[in-house]
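One protein chain is absent from this view; the other protein chains keep their places.
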Amino acid sequence: MAETYRIGVLGASGYTGADLVRLAIAHPAMEITVLTANSHAGHPMAEVFPHFAFVDLPDLATVEDADWSSVDVAVCGLPHGTAQAITKAVLDSHPQIKFVDMSADFRFRDPAVYAATYGKPHQAPELQGEAVYGLTEHYRDAIRDARLVACPGCYPTAALLALLPITAAGLINATDIVIDAKSGVSGAGRAAKQATLFSEVGEGLSPYAVGTHRHAPEIEQEISKVASRPVTINFTPHLIPMSRGELCTAYLKLAGGATVDDVRATLAAAYRDERFVHVAPEGVLPKTQNVRGSNYCQIGVFADRVPGRVIVIAVIDNLVKGSAGQAVQNFNLMVGLDEATGLMQQPLFP
Amino acid sequence: MAETYRIGVLGASGYTGADLVRLAIAHPAMEITVLTANSHAGHPMAEVFPHFAFVDLPDLATVEDADWSSVDVAVCGLPHGTAQAITKAVLDSHPQIKFVDMSADFRFRDPAVYAATYGKPHQAPELQGEAVYGLTEHYRDAIRDARLVACPGCYPTAALLALLPITAAGLINATDIVIDAKSGVSGAGRAAKQATLFSEVGEGLSPYAVGTHRHAPEIEQEISKVASRPVTINFTPHLIPMSRGELCTAYLKLAGGATVDDVRATLAAAYRDERFVHVAPEGVLPKTQNVRGSNYCQIGVFADRVPGRVIVIAVIDNLVKGSAGQAVQNFNLMVGLDEATGLMQQPLFP
Amino acid sequence: MAETYRIGVLGASGYTGADLVRLAIAHPAMEITVLTANSHAGHPMAEVFPHFAFVDLPDLATVEDADWSSVDVAVCGLPHGTAQAITKAVLDSHPQIKFVDMSADFRFRDPAVYAATYGKPHQAPELQGEAVYGLTEHYRDAIRDARLVACPGCYPTAALLALLPITAAGLINATDIVIDAKSGVSGAGRAAKQATLFSEVGEGLSPYAVGTHRHAPEIEQEISKVASRPVTINFTPHLIPMSRGELCTAYLKLAGGATVDDVRATLAAAYRDERFVHVAPEGVLPKTQNVRGSNYCQIGVFADRVPGRVIVIAVIDNLVKGSAGQAVQNFNLMVGLDEATGLMQQPLFP
Partner (left out) sequence: MAETYRIGVLGASGYTGADLVRLAIAHPAMEITVLTANSHAGHPMAEVFPHFAFVDLPDLATVEDADWSSVDVAVCGLPHGTAQAITKAVLDSHPQIKFVDMSADFRFRDPAVYAATYGKPHQAPELQGEAVYGLTEHYRDAIRDARLVACPGCYPTAALLALLPITAAGLINATDIVIDAKSGVSGAGRAAKQATLFSEVGEGLSPYAVGTHRHAPEIEQEISKVASRPVTINFTPHLIPMSRGELCTAYLKLAGGATVDDVRATLAAAYRDERFVHVAPEGVLPKTQNVRGSNYCQIGVFADRVPGRVIVIAVIDNLVKGSAGQAVQNFNLMVGLDEATGLMQQPLFP
């Protein structure tokens, strides 16, 4: 590998930032030069994440104090709402930087949808216009040419990988999509909250944000695009007593005489050459255990008891393919590397 | 409490049997006289379940060696398929015994559905004809008069409590029901299986029996009855890394102009006087943590993003309201006690 | 049960307070009249702990606004350091109230030890002089007569039940005690802390407060008393990825020719008539699963490979026998009830 890219990670004190660091350490063409975390500026990364005690990393810095001239590519793990202004500031002052955003800030093509979903106007609409939606397998060419890539949310990644090819092929009724989603607790972030204490979520299960989760409009944006009409979907997330992993069970109506086998065959064909998206053979059940710690997505297709319906199930690791892994995959494309560079870690099981 | 009933527990080495024992110890009118577990006959219960080391219990016996003349009411926690012949043998020789079956053997009114679902003909069809379906809140009068009660499966308990009143009221389209179900691992029983080892299911999540779970026909039997026509439903279970607890998320289409508020109001009215079934106020999310170790069922009703749809969520403890607790509730009715006797334990949280 | 005692729970928004409420609901002679939680005053208990949605409870109040004239017995689940002043205020204004404190504030007979351990002078030393250490099995007579009982810490409860009889009998060397302790996460309380988030402690294990835990001086106080000389002990706690449960493994040197069997026999004799403390037969391993949700303590005695040494292992539920259950046990004694009233719930397994 001839070239090395200098990486700055914004928001390195969160789980997605940390997983990006984990992947960057293993990446043959990434060198971490900047780590920001405003509340821990001046401290070693190993104080914040002690599992990094065994590697050399730059100390944490504020966004303002970081030396952005030492950065070729920035990856942003800041909380939603805070990324857009900082992205703009960094890109304005250092326009040569390529930017991979893992937050939600640049995912909506329509700033009005952003404002409606996140409750405030977008602070960098001109960058929004430039941003490419980073669902790698479906936006590969645009990502290659992008300066700013907005990685999808974890749920949208799993749901859209499962639904886009069959919606585009007209095999399912796009206006009758039910997505029951389940996620590990790391998706809720590392901020101290009573609701995600071990004793609160251990040995238990709960739905949350029923009918109101912000990933629903994001899924709708992409489904609507391939369906060529605006669609509203059901999306209902549940919190599972595990740290990593995400599973979407999609309940769908077959359209135009399509069969369950058509659905499986279409997905298999769509992802035949993909290294990270795999369609399971008939009868094989996707499990989050199959993809833990890896960049894989596994999709299974099942006949429903109800005639004319099909069930499609997708699993990912929410922090990898659902965030940091997909960010690295997009980085690879943006700088011209093989897309799988540094990402072929096998799942950690058990 | 004037009278005490002598209880025999068949299959006391399984989780539902053990939870029945736990509840019976706390019950003011139950005295355990017989515990069977053929593979552990002759051994103390505390050898098989060491958490019973602190109470006096009869030693385990074989079904054949147990003294059934010392039993007023038998509660059966045997595995599916084995209960029917043993029930018949016990009732033939001791017809005075009342019988509460927690297995699946007497749940299907139509022996042909049993045969189709469980893959072999029913071995006691005459008892099947006599058996009352033990969903207490919906079959209370029949249970009072029954000699043999077939307690519902854990999933059907949660699903039917949520769906029966609104299906009967015509508020939802009975032919378009999707039930995404999630259960703790204890539902898979105590037999040694690789698939339910800690290292296999911990930190992970998987669907199972997609499109083929045996609780689907049971739910269909009851939904069809109140809908007055045969219906097929979607029912898709998932295995959650927790021991106890069950949550059903039902995705439904509103019918005949009904609203989400109608659904909530109808459920609230149906269960207004119930001590174990509670409809949550608008905005309150059911969680399995809210019912752990208790006989409660909590139901929540939510607007879907998709117009014309509603989401109904029900939680129970699969071993209590989903099995042993409901069995005690039915026992109370069968012997003329207050239905809640011995069952008012509050949930154990955290 | 002729009489009912009106109970006020201070600090009802914490885990020990909530478990006291759970036990009080089941207690035939307790009626909850006051629940305090200053930060949630005016709100229903079910908002703070949704598992109480199914019972009637008073709304939460501030300590100041609570009607203490409606209280016969107060049970205090306030954080360490805040209990003493509030206890004093309540007792000064309502001297008829009996007080059971679950905090650490009145556990040290010597205010200097309190000050050294908790880093500030005691604010109610005169009450400290009156307080009885509430390790029920070892202070039963004094508890019966007490107005103020200081329940032991969870770790001291398990450790002292295991060690006091054999130290008193001179069977072990009191100056060579090593206690390796393990606790579930609920012991860290319900305040939002990053360190006890699910994703931080799940699938992992760590020691904490090595050499510095505040329960060590408490154990030393009691061991020193029965050893009739000041002793320092090793006490090293570890955080286990479970919510409830506590296990102390004590590594001990046999003294004066004592044998492992002597140790077991002495413990068995000491607790022969106890309903909550049980010494396991030789070869039976204590597990926290055996006591989950119950007021039991189980103790096992094992030969070490190293000659002249013995291993004693004790398990409790940290929130029950380690806190709220022992508080109820002490309440029963203080008001003249049978000590086990309302406490015979069997363990919840699985």
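So that you can tell them apart, the chains are marked A, B and C in the order they are listed, and the count of residues begins at 1 in each.
Just so it is clear, a residue touches a chain if its C-beta (ideal position, glycine included) is under 8 Å from a C-beta of that chain, and two chains touch if they have at least 3 such contacts.
Just so it is clear, the structure is predicted and the values come from calculations on it, not from any experiment.
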{"item": "Candidate in contact with the missing chain, chosen from A:Ser103, A:Thr117, A:Gln221 or A:Ser243", "value": "A:Ser243"}
{"item": "From B:Gly8, B:Pro58, B:Pro241 or B:Gly300, residue that would touch the chain that is not displayed", "value": "B:Pro241"}
{"item": "Per the touch definition above, residue among C:Val113, C:Val178 or C:Ala192 touching the missing chain", "value": "C:Val178"}
{"item": "Touch residues of chain C, complete complex, unshown partner", "value": "178, 180, 182, 184, 199-208, 210-212, 216, 232-236, 238, 240-245, 247, 249, 251, 285-289, 292, 300, 302-307, 309, 311, 313, 315, 350"}
{"item": "Residues in chain B touching the chain absent from view", "value": "15, 184-186, 190-194, 196-203, 241-243"}
{"item": "Those residues of chain A which, in the complete complex, touch the missing chain", "value": "15, 18, 22, 25-26, 49-55, 186, 202-203, 243-244, 278, 280, 284, 287, 289-294, 296, 298, 344-350"}
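One rule holds in what follows: only the chains that are shown with their structure count from here on.
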{"item": "Distance from the mean Cα position of chain C to that of chain B, given in whole angstrom", "value": "36"}
{"item": "Multi-partner residues of chain B (at least 2 other chains)", "value": "202-203, 243-244, 287, 289, 292, 350"}
